[in-house]
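As you look at this complex, bear in mind that one protein chain is not there, while each of the others sits in place.
Going in written order, the chains are labelled A, B and C, and every chain counts its residues from 1.
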Amino acid sequence: MDLAELRDRLRVFAADRDWEQYHTPKNLVMALSGEVGELAALFQWLTPEESAAAARDPELSPDVLDELADVTIYLVRLADVLGVDLLAASEAKIERNEHRFPRKS
Amino acid sequence: MDLAELRDRLRVFAADRDWEQYHTPKNLVMALSGEVGELAALFQWLTPEESAAAARDPELSPDVLDELADVTIYLVRLADVLGVDLLAASEAKIERNEHRFPRKS
Amino acid sequence: MDLAELRDRLRVFAADRDWEQYHTPKNLVMALSGEVGELAALFQWLTPEESAAAARDPELSPDVLDELADVTIYLVRLADVLGVDLLAASEAKIERNEHRFPRKS
Partner (left out) sequence: MDLAELRDRLRVFAADRDWEQYHTPKNLVMALSGEVGELAALFQWLTPEESAAAARDPELSPDVLDELADVTIYLVRLADVLGVDLLAASEAKIERNEHRFPRKS
């Protein structure tokens, strides 16, 4: 599955459940905030070192994967209802960052 | 550019600037929270209807694209340092959701 | 109970449980992000009108109170470990805002 296929699958998923009425950009931004908050809650008491191993920790890993998936899903759905191409927007931003923060020589 | 190319480009970008030391999962989760907060700030006073047109509004659109790019960039970078495949995790989650919320018939 | 008493009670609560070691400002900012995310999740699919009645909705109200309490608790605890007086900082900010946004005449 690539990002375009994920977008299409989420589009069908929402349509099949009659959820498009809830999927305004405003609501989806709130849903994204909620999921990023759950991700933050998983990492809040970890040391930097513990955080680096979070996806290999058998207790923590399923929740980390689950929250990363939820963040991805709402981000892709939000971009779709806004009509934004996430990869094109990201590429444009990296190019601006490459000029803004020149690499060490 | 696809998601794997974006991940690789961000990896090089961080290495070239000696920023890998800052890119612990814990720090990147906070950076992601910060960018989602900026996205929320763009939508906070909009009506649902105004939010639906945000990416076509000439004044708002550049900021919306910019923040969506920042969220995508930190999410992809976070998944990379955790060693998580965002598309595989999302596909697994959608399959769970398809069972959890059966489609209307 | 006033805000200073709440701060003192949270201080004792953390000390009694040996949790002060976890209560760095960085960790508490993440905890605050997590709780605000949970609050956002309660409101994400509500219309503006439904949101206005949320604290009177018998199903929603206990969760709204619970999340508002969690946000308050982490904010007060964060300010305490940073040594910041929230009311003084807020008063200074309102004064700046009163100059920045003159009232309609």
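One rule holds for everything that comes next: contacts are C-beta pairs under 8 Å (C-beta built on N, C-alpha and C of every residue); 3 or more make two chains touch, one makes a residue touch a chain.
Predicted model only: the values in this text are computed from it and were never measured.
J.: Mind pulling the subunit B residues that touch the left-out chain?
T.: Spelled out for subunit B, the touching residues are 22, 27, 30-31, 33-38, 40-41, 43-45.
J.: Go through subunit C and note every residue touching the omitted chain.
T.: Subunit C touches the missing chain through residues 1-3, 6, 9-10, 13, 16-18, 24-27, 29-30, 32-33, 36-37, 39-40, 43, 46-48, 51-52, 54-56, 64-66, 68-73, 75-76, 78-79, 81-84, 86-94, 97-98, 101, 103-104.
J.: Over the whole complex, note the residues of subunit A touching the chain we left out.
T.: 26, 29-30, 33, 40, 47-48
As a working rule, only the chains that are shown with their structure count from here on.
J.: If you average the Cα atoms of subunit A and of subunit B to get two centres, how far apart are those centres in Å?
T.: Whole-Å distance between the two chain centres: 4.
J.: So, what's the distance in Å between the C-alpha centres of subunit C and subunit B?
T.: 26
J.: Multi-chain contacts in subunit A: which residues touch at least two other chains?
T.: Residue numbers touching two or more other chains: 27, 30, 33, 36-37, 40, 43.
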